[in-house]
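Yeah, one chain of the complex is gone here, protein chain that is, but the others are all in their spots.
Showing subunit A:
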Amino acid sequence: MPELTSRRGLLFGTAAMGAGALLVGCTSNESDDEPAANDQPAADDKPGKEVTIGFAGPQADHGWLNAINDNAKSRAKKYSDVTLEITEGSNDTAAQIGQIETLINKKVDVLVVLPADGKALTQVGLKAMRANIPVINLDRIFNTPQAYRCWIGGDNYGMGLNAGHYIGEKLKGKADATVIELAGLDNLELTQQRTQGFDDALKNYPNIKKVARQAAEFTVESGQAKMAQLLQAQSKFDALWNHDDDQGVGALRAIEQAGRDDFLMVGGAGALSAFQAIKKDDGVLKATVLYPPTMAASAIDLARALGQSKGVGGMAEFEIPASITLYSAVVDKDNVDQYMPTGFK
């Protein structure tokens, strides 16, 4: 099952990164003896202690969030020792607080929370922790580390950085190259982080200049509208980075309508339609930078390990890490097959 191995690989690879500092301590152990940490109990696929995991997420109103729910559910189903209590998703802060409080009252063993708004849900995270229910904070981070036992999430700055580096390498040696950026919803901090990362990466390539940036709204409709304007504004450019594959459907439509194919496009997030277009390789879309929804599956793994008082496999510690930042891999024609099963609709 390539799907599972790739997810595990992702989890373990990134887990190692997140706790890199701790690992250095272990590798410097030069004793001939077996390192004591080798026999620490790591969570594996074998059934162990029964764990009830409560899961609360926002309303799955677009592809990525829907994939988050699917990933959590299918991962939990894989383990016979895991019972998943999943709440109806809500974008309303008050409603989500209520749902999490219900899960606390039900005395679930571990909570996995993807807050609609990280800052606003900090208090209920603290409440769960005080009630001795450890919280895995998924992606949108709480205000204080006291509100969660472990945070796992994507890297928005890294997305921009990797997109910038990919484009930079592709345009290497091209004098006076120009790029444009189709950003996501400007109201969100993550959009600013993605843009910052992209700009920082481009600083490494003095031959490239970003000539335009417009913000869409993560929707197909806004992607089409903003891209059509960008194409009219820039009669010639070499590369485009689009923050989000959902709005990318609209952006690609606008590009097709304008009859343009004189540049390369890099997407973001990792939608199935983007993977398929990259694999086909007959359009401008050449790559996409991941913001992996598989993080929800990893969160279930972490919650299970926590409930069974185990560490995670592939790491020396007795406990799961406190913070895990996932890597925003670049998926292009060469590795798209591997990622295809993780693509969301």
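Following the convention adopted for this analysis, a residue touches a chain if its C-beta (ideal position, glycine included) is under 8 Å from a C-beta of that chain, and two chains touch if they have at least 3 such contacts; residues count from 1.
Everything below uses one rule, namely that contacts and distances are computed from a predicted model.
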{"item": "Among \"Acyclic terpene utilization AtuA family protein\", \"Phosphate transport system permease protein PstA\", \"ABC transporter\" or \"Carbon-nitrogen hydrolase\", the UniProt name of the subunit that does not appear here", "value": "\"ABC transporter\""}
{"item": "Given A:110, A:230 or A:324, the one touching the chain that is not displayed", "value": "A:230"}
{"item": "Candidate in contact with the missing chain, chosen from A:61, A:176, A:262 or A:282", "value": "A:61"}
{"item": "Touch criterion as defined above, residue of A:109, A:139, A:217 or A:238 at the omitted chain", "value": "A:217"}
{"item": "Absent chain, residues of subunit A that touch it", "value": "59-63, 65-66, 186, 211-215, 217-226, 228-230, 232-233, 235, 246, 249-250, 253, 256-259, 271, 273, 345"}
